Structures are given as structure tokens and as C-alpha cells.
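Selected chains only, in their assembly positions.
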Amino acid sequence: MPDYSLLEAFPTPTESPFVIEHVAEEFTSVCPKTGQPDFGTVTVIFEPRGGKVGGVCVELKSLKMYLQSFRNEGIYYEAVTNAIRDDLQKLMNAKWLLVRTDWKGRGGIRSVIRAGGGDVPGRWM
Amino acid sequence: MPDYSLLEAFPTPTESPFVIEHVAEEFTSVCPKTGQPDFGTVTVIFEPRGGKVGGVCVELKSLKMYLQSFRNEGIYYEAVTNAIRDDLQKLMNAKWLLVRTDWKGRGGIRSVIRAGGGDVPGRWM
Amino acid sequence: MPDYSLLEAFPTPTESPFVIEHVAEEFTSVCPKTGQPDFGTVTVIFEPRGGKVGGVCVELKSLKMYLQSFRNEGIYYEAVTNAIRDDLQKLMNAKWLLVRTDWKGRGGIRSVIRAGGGDVPGRWM
């Protein structure tokens, strides 16, 4: 099940403007209604606070392990997106953060969910 | 025929900024003039109101059934687009909502119709 | 329902080697099990017999009307493909004919069915 404790962070190595984007194309969870697996891509984009004011960045391997913890979880698209946004903001308190999930089609409809935290610039939304 | 009663909604699961996009690539209706089938893609993008103030989101499977209800309806491109926009806004009263329909070419011309409700950010329009 | 009588043909206008390919990207029928619509592309490739020996070619508009007659028919992928192959060979008795159907994905699996009549060259199969 989704496990916040898997997430680790490191201090932001600069005070200059800096945007990090991680794209995980191999995300999978389970539909709570049908029990069928869902597949999608999870994109996380954020601008960390500077290291001198305590800013941190999520560590890449820990993010991978955290995302894998959804593998056998029964959870809806919206809840996945909100959970990742909430957990990462709890970890990093970034200047802004955007989580975008792109789901493979089901029944001829494919969905994209975007959930922001902080003041996400319009061009990223 | 298009059937509003097929639409169902669930309460928005968060108060944070949140955008949902559904892309239905297997839409078909019938041209009222020629009786020939039309094919297109229907994209719905919206920002729901937060759950604590009564905001709701359209349920995915109900959206699929609703879109299928146009299958044998004789109806023009513009009317399809406006009908979906009106029905979904009636259901959700979203902060903003955009319906975009991309139609397969007819006679060497293909068309795209965009109909907004509420204050659609320029980047989506 | 699929209606053979909609098909029309015209005499092959030459005795020289000649291959015709029609690609209909807007095919739809209905799954007999779930009642859900299926969408796909139907490709027909054939080499007609020469006009002097009575060879004929399917007329394009009649092919369109024939394919539209499957619109509300409950029928499986394989049966669609075999029906089109059989009806077109009944009509044309072509030197060889190949019907290929490419279906939009269902449940994460998409299918392609190829059904031949006569001696289809390997490169087309």
C-alpha cells in the first residue's frame, strides 16, 4: 500500500531558480471497483525552496520505491494523484509542485489528472 | 438519443487546485442532413469546485454511457458540442469546463469545435 | 444488419496486373456479449480478374454502405472479418483477396484479424 515512509529527500544544492521534473512511465495500481489493473504515467514537476532556507528535493530512488508501493493498491485515478501531491508536498514544502497522471484508456476513454500545490505557473498546469 | 439521466457524479475528493481531462476517441453520431455517420473525438476538461462547497465530478463510466447515447442521433457538430457542455455544466457547475470535439474529415474539410463554460483559462481554449 | 445486397460491382477496366486497396477507418459494430460498441479499421485488398473474363471490382460507395450496415449489429471480431471476406469473394471471385481488421483496444488488448481468400501473396498477409 502507498507508503509515505519510503520517501527520502536531500537538501536543495542551490539558491538559484531551479525546476525538477521526474517522469515515471511504468506506474500501475488497481481499480477498486473492478479489481482490474490500471496503468499510467506519473509526472512530478516542482521548484524546490533553496537549501539555505531548509529546502529539500525528493531523492530519485526513494520516489521509485514510493510509486511502486501503489502496485497492488485498490485506488481511483483522482485519489492516486492527490495522494502523491499531498505526500510530496508534506516531504518538500516546495515553492510549487504539480503532479500529472496520464492513464491508459479504459472503455474507449483515457484520462489525465493534474493536481497542483502552491502557486503553479500557468504554463505548467 | 442523448440522455442526461445517464450522467452520474461523485463529490470532489479535495479542495486543492485540480484539473480533470477525459478524452473519448470513439464518439459517433449521425449527420441529420445526409444520414451518414459522423466520427470524432470528444475531450472534456474541467476544474471542479471543492467537495466542501458541494463540488462534484462526473463519473467516468456514466460519461461513457452518456456519450454512447448519441450513437444513432441525427445531430450537427455544433449541437453535439453545446449539448455536452450544457449537460455537464448542469451536472457539475464546475469552476470552468471546456468541451472540444475533433471530427474526422468530410469532403476534404475537418472541423474542431470548442465550447466553454465558466472562466476557461486561455491556455486551454 | 450486414446486408450483402448493398454491394455493387463494375467490370474490371483492364487485363493488366492490378491491385486495389480500400481502407475504411470509421468502422463500428457492437459486441454481442457486452452490448458495447466496437470501433476499428477495415482494410480490403484484392487483385480482380480481368474484365474480359468477367472480372469485377466492388464499387466504392456501395462498399461504404455495406460496411455501415454492421453499425448496430452484435457480432464478434472474427465473424466481422469472415463475413466481409465471404461477401466480397461471393461478389467478385477475385484472384485473391485479403480482409484485415484492426480493432481499438479493449481491456488493454488490441487485436488484428486477417482473413484471406484465394492465393494471397505472402507480402500482403
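Residue numbering begins at 1 within each chain, and the chains themselves are lettered A, B and C in the order written.
Criterion: contacts are C-beta pairs under 8 Å (C-beta built on N, C-alpha and C of every residue); 3 or more make two chains touch, one makes a residue touch a chain.
It should be emphasised that the depicted structure is a prediction, and the values quoted were computed from it without experimental measurement.
The total count of identical chains across the complete complex in this file is 10, with 3 shown in place.
Please note the rule applied: only the chains that are shown with their structure count from here on.
Chain geometry summary: the mean Cα position of chain B and that of chain C are 33 Å apart. If you average the Cα atoms of chain A and of chain B, the two centres end up 27 Å apart.
Between the Cα centres of chain A and chain C there is a gap of 46 Å.
Shared interface positions of chain C, i.e. residues touching 2 or more other chains, are given as 36-37, 39, 104.
Listing the residues of chain A that touch chain B in their complex gives 78-79, 81-82, 85, 105-117, 120, 122-123, 125.
For chain C in complex with chain B, the touching residues are 25-26, 28, 36-37, 39, 68, 71-72, 104. By the touch criterion stated above, chain A contacts chain C in their complex at residues 36-37, 39, 104-105, 107-108.
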